[in-house]
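Shown here: the complex without one of its protein chains, the others still in place.
Going by the order they are written in, the chains are A, B and C; count residues from 1 in each one.
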């Protein structure tokens, strides 16, 4: 039985808690901590048998029974809490991004390396555990598409975030495309060597005023010479649009969106299917559960998480390269970013 | 908080237990009973905090704290345990079929009517809670297909049951097509007035030797004059094939199978998608959870279950009519079956 | 070069003429005959270089240069013109049905048998030459579905015919389902041994007053024991709905409708694809061309047409069995119909 503490009791913290309760029989949530814990969240936590309900996450870190923590607090606290948790000898599952800077991530990496205890560190790249993306990766790994030549990823949110959120988010490349940059590596099994980014404010002028773009494309080159294209939009009015394709010498594998049902209605007006699932928590619910299960399996079996700190670091490096490319209006080699 | 006991700790009993644990916060499983309880099942039950683990279901029925029971025992015990549970004043969720005879179901109905306490009784027609079938029903209810003129249902298992099972099952109409006959009523919102059944032994001769068929079709007439066609097969080698269509004056609504992912691989050999989900528990997992949630909502809100005892009774009556039609090689009016 | 005359210059006659002009370089249309030839049709025929434009088809039959005729006149003249054409030593392509009675078809068969010249006779079962149906047949022939166990055919017109047409048509089984009964044989490679038909007037009461039904289903048994289901509707408001499935021990093959384009539009309102092609001539244009090419290949190569007179005869026999089944409300063995 692995005792775990959850730091941050917001939406995603509660999702992970529920995943543990229903799908990780070998883990027990000892405590949950949130400085802004709502009464509702506290009541829920009590109801499902979580004994420690704190405002200060340090109460979790100092509990010697706690072996692992899930860091689901606000993004700007990820690195510092990671450092404290590692110091306290806890395995860490941390929501992405670990930090918006490589320097801070390197501090975490150094802490991990110098920890006397061999700790696991997993970053919350949920899409790596999604059925539709895993199928593409398995097709690549099984050699079904042959030598990889091209990757295409479309990733579009159903609704733009408030401009206020955008400001603190680090911008579209760090906040949103980071998932796609990680997918590019995951699906291809390759490293990115160069990116060229384009961006535009086409949806909400307030996003532009906040210094960001709401639509972006990236053209990338991988280390085997393969090419890649990514497109992001902050608003696909028909739903959360999450698709990818891997193409190679033997063929192509692509996925499509998940919908609430397979029903199709044919009338005088057309043949109408359901829209893609709208809400990211609904779309990726099974993936969230699978990533948490995988984390505890790694802790239990002393094996390395697939979405490890290095994956988190590389994705930030790629996002920073995209940001620089857009700013300087030129292709940027990843090697330029340190 | 509704206290519940589960009678029968086999596969489906455990599925329902898990649904309650993860998805029905207002219900508490007090006890589980099974004469052949495995050590593994007992350990699991203890692990999830079920305090009472019995061989004799009567220990559940005599526990005054238990308000509701789930009857997941072998089919031939459904009616008698239902009668005892009603007598003990428990709400009942009973797996289908309640019984293979109308007479026994009528006894249960009479017990329900004469119970001093207003008890809920739900039959385990899980497909009524499945996203793909619900979408068709909603299309009908919303008037999107206009006046209903035709219903088509295909239902095919991935693998035939052992011939031994077939013998006790009551035959393909009572064991398998009962779901489709219930779906016919559910999707159409209509009553069936006549059926004509055909059957054949095309898959496993042992099924024929056991007195049953392994492939069957039904042509039906509904009370508004609409026509319907159903096909059943005990073996679709590509997976669990579950599809339906409702057709009317304004259009048609049809569903397709669920697959493990949306991935499609294009190679020199073709454009290959995934097979339908194979295992019924996997295919209908969300529906099993939803039907249990719905049962407890009905208990809590004192509202009537959609899949009530009458639905269970009518489906058996239709199945008996199909059986008679096949035996006598002629169309049979439902009114003939009493 | 095969010289051909076209008897009947209506819609389908012109379709066949165009097929010859653009796709049968080895055939030359010498003449076209129609008692009600419109000026427009005559002008068109002249424009494409057809030299003989007659009111009386006998002018075609007496022209010794003419080797083959296409009979596209009204249905009630098919058998008598067939007899005259055979007597005149012409190969015959005849639109379906050859006749509504077996006796008349037998006369044509007898004429063919006793003709001193070995003549080809092809019936206009266009669907046998359609890409979507051929693919299913090829799957069956290639053994991809294994032992055939089940066939399903849905065939629905976009609009009901006028009640006046219905009266002369011989009814839905002879006029419409005849195609599906032929498809059942074509797709399965099997003979039908028994049918059970249901029918209803759900679309246009005038069709009922004309003594016919506008919605029909058939449950059939094939000579290898396989089962089959067919549904027909005179009105699918979303377009011409033409689908089939063959199912067997190794799998299932099914087709879907053809649409004007593959475009799919996703908006707040849903994911909308195009409706099936509406007009039968547009839907089956390529099949009409292919059947005509095939006819001339048979004539040129002295090989037997696939859709021969016997196929025309059997389809009528099946349609008559369906008619009898509906009238007598019982399953009818095909052997009963002579």
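Following the convention adopted for this analysis, a residue touches a chain if its C-beta (ideal position, glycine included) is under 8 Å from a C-beta of that chain, and two chains touch if they have at least 3 such contacts.
Everything numeric here is computed off the predicted structure, so don't read it as measured data.
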Touching residue (missing chain; options A:147, A:209 or A:336): A:147
Given C:255, C:294 or C:325, the one touching the chain that is not displayed: C:255
Selected residue (touches chain absent from view) among B:102, B:163, B:272 or B:337: B:272
Option touching the unshown chain, where C:58, C:144 or C:330 are the choices: C:144
Missing-partner contacts on chain B, residue numbers: 236-239, 241, 259, 266-276
Interface residues of chain C (partner: the chain not displayed): 18, 21-23, 25, 47-48, 131-132, 134-136, 139, 144-145, 250-258, 260-268, 274
Chain A, residues in touch with the chain not shown (by the definition above): 147, 149-150, 152, 154, 156, 196, 198-203, 215-219, 221, 225-229, 231, 233, 235-238, 241, 247, 249-252, 329-331
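The criterion applied here is as follows: only the chains that are shown with their structure count from here on.
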Relative to chain A, chain with the most remote C-alpha centre: C
Chain A and chain C: spacing of chain centres that average the CA atoms, whole Å: 58
Computed distance of Cα centres, chain C from chain B, in Å: 43
Chain centre separation in whole Å, for chain B relative to chain A (CA means): 39
For chain C, residues contacting two or more additional chains: 236-238, 241
